[in-house]
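The other protein chains are all here in position, but one chain of the complex has been omitted.
Chains here go by letter, A and B, matching the order in which they are written, and residues are numbered from 1 within each.
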Amino acid sequence: MTPDATGVDAVIDAVTAVFLVLGALMSLTATIGLLRFPDLMSRMHAATKPQVLGLFLLLAGIGLQMRQWWVWPVLAVAWIFQLLTVPVSAHMVGRAGYRTKHLHPELLSVDELEAVVRRAASEQEEQTEAGAPKDR
Amino acid sequence: MSRKPISLRTELPLLIWLVIVWGALWRDFSPGNLLFGALIAVVVARIFYLPPVELSGRFNVLRAIPFALVFLAKVVAASCQVIYLAVAKGPKVVNAVVEVPLRSHSDLMVTATGHVISLIPGSLVVEVDRSTSTLYIHGLDIRDEADAAKLCKEVQDTEAGLIRIMGSKAELAALEAETAPPAPPAHTKGETP
Partner (left out) sequence: MKDIVLIATAVILTLAAAGAIVRIAVGPSLLDRVLASDVLLGIVGAALAIDMAVNRHLNNLVLLVALTLIGFIGSVTVARFVSDRRGQANDS
């Protein structure tokens, strides 16, 4: 940031400052969500969504400060990597959490996966029971 | 290991992406560097062989730009919703796991839909059933069946938007056929018994 900025520089600096503080606040939001939410799945919402927006704001702040065109594709690549990886890791953690019964059923109003999982589990048991004698 | 030869056309988006990443990491977009990057991209794509992503070959830029803007707005809304729920509801928040059948059966569309809805307010993919292309979505702050239905509709709308951008022609035709009936009734109402 330029000290004693005037005119356009001052405006850009002010916008950058707002972006940076908001981006930092997004990290704080993620933490508040982590601490306040009752179960793993809702914490996962808190951990993923503010991080994406926070990184976007921070990268936009960098882009505004650098003022060179070639910075933007670089920042876009960094953000797109985040966009591609965050949902995947959230899905993997969520799936593992659901399968290991980290979910609190009393916190769910609707659970349409439970019946499917139960059916799949019983089918699997039937298959192993039917398959076991054959092997012997 | 049998290798199906990949045509350059299906590989092109991957190569372009690799060249952009190369240029971005070197922070140098001069023609010489990009040419070298393209060379490396071709070599990498040949050596580290992956199953090709089946693109439909359609990409509607006019629809993609508004979709991207709406997506950005939704990312902002998602964070605001998380702030609100974390501060106001906290431990009392009620969730749901909702089953959403998708129209498209292509892996790319299911993946793209899953990615987008993981980032829009209050939804996260828990499980995917690839054979029936059904997503099981964990929704934040879903109190009753009506909220669940709303979430389901939102996911299917997102998928419709993605199909309009880059779905195959068959998927687009199916979508049009599905969405068309509500529009013409004024015209055909008198004729149909």
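The rule is simple: contacts are C-beta pairs under 8 Å (C-beta built on N, C-alpha and C of every residue); 3 or more make two chains touch, one makes a residue touch a chain.
These numbers were taken from a predicted model, which means no experiment stands behind them.
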item	value
Positions on chain A where the hidden chain makes contact	1, 3, 5, 13-14, 16-17, 20-21, 23-28, 30-32, 34-35, 40, 43-44, 47, 51, 54-55, 58-59, 61-62, 64-66, 71, 74-75, 77-78, 81-82, 85-86, 88-89, 92-93, 95-97, 99-102
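In this section, only the chains that are shown with their structure count from here on.
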item	value
Residues of chain B touching chain A in the complex	20-21, 23-25, 27-29, 75-76, 78-79, 82-83, 85-87, 90-99, 114-115, 118-119, 121-122, 124-127, 129, 136, 138, 140, 142-145, 147-148
Chain A - residues contacting chain B, complex	26, 29-30, 32-33, 36-39, 41-42, 44-46, 48-50, 52-54, 56, 70, 73-74, 76-78, 83-84, 86-88, 90-91, 94-95, 98, 107-114, 116
